[in-house]
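The structure follows.
For this view, one protein chain was removed and the others were kept in their places.
Let's look at subunit A:
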Amino acid sequence: MSQPWLRNRNHLFVLCNLRTDGRKASEIRRMRFQMGVVDRVAGSALVEMGLTAVLATVTGPTECIRRTDELHDRAVLQVHFAAAPFCTADRRHVPTNDRRFLEAARLVQRALEASIFLHLYPRSLIQIHITILSEDGGRLCAAINAASCAVVHAGLAVKDIVCACAAGGVDPVMVDLNRREEMDNINMACAMLPQRGTIVLSQCEARLPSREALDRVLETAMDGCRAVFAVMEAAIRENATLQWSSKRGKAIVALSETNVV
């Protein structure tokens, strides 16, 4: 930049102990949950966490495509993970069997399996398609949140709503890292069932200096999950009210922007 006094805006943030996007260490990003965005599928949700946008659709429970794949006592949960070519700054076509996507799909599947009552839908198939529309850090967490919302929108029976959030950094421990913060720091993604207080997913690969650091990061991630849950719950209730009232034929309640933090 030509004006030297604008070059390092971070100075201001550092002085006030803020992060590069102006958040405090314990603040999550601005979140927006939209449900029912895609037609003709059982459930869908579009989740925006800051600048990360993820779309999830749920199809099912349907019959398995091949009879041999079905399980006699429970449903088969299949997750398909993809990223749009325009999701990152440089347009790039990523093939669908990229190993990172395979891993992410598997993670989302296992996380949701902990919550959906699969045994209520024997011999059937539940498919979740996740598409990353825009990426700015925290894509796994956003994907899990979106899938969870879509599942609720589809009306599947769940134990609790799975919420995910990432935490990282050693000192101070930050919540909900964006892309720049992810690159340098420890980044632990964590998903939990907030009302039951149990962890369903936890992934971290950078070097945590000690077990106490692990505990701290995990605690922070869980707090982040609870914060995400607060927003998600409000959005779900609002959507449910809308659906219910439209079914009953009553006047549609004006949508206020209550689901934006």
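As a working rule, contacts are C-beta pairs under 8 Å (C-beta built on N, C-alpha and C of every residue); 3 or more make two chains touch, one makes a residue touch a chain; residues count from 1.
Basically, contacts and distances are computed from a predicted model.
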item	value
From "Elongator complex protein 5", "NADH-ubiquinone oxidoreductase chain 5", "Transcription factor ILI6" or "Exosome complex component RRP45", the hidden chain's UniProt protein name	"Exosome complex component RRP45"
Candidate in contact with the missing chain, chosen from A:A45, A:C87, A:A142 or A:M222	A:M222
Residue among A:L107, A:C141 or A:A154 that touches the chain left out of view	A:L107
Interface with the undisplayed chain - residues on subunit A	40-41, 59, 65-66, 68-69, 71, 73-74, 76, 78, 80, 95, 97, 99-100, 102-103, 106-107, 110-119, 159, 188, 191, 193, 196-211, 213-215, 218-219, 222
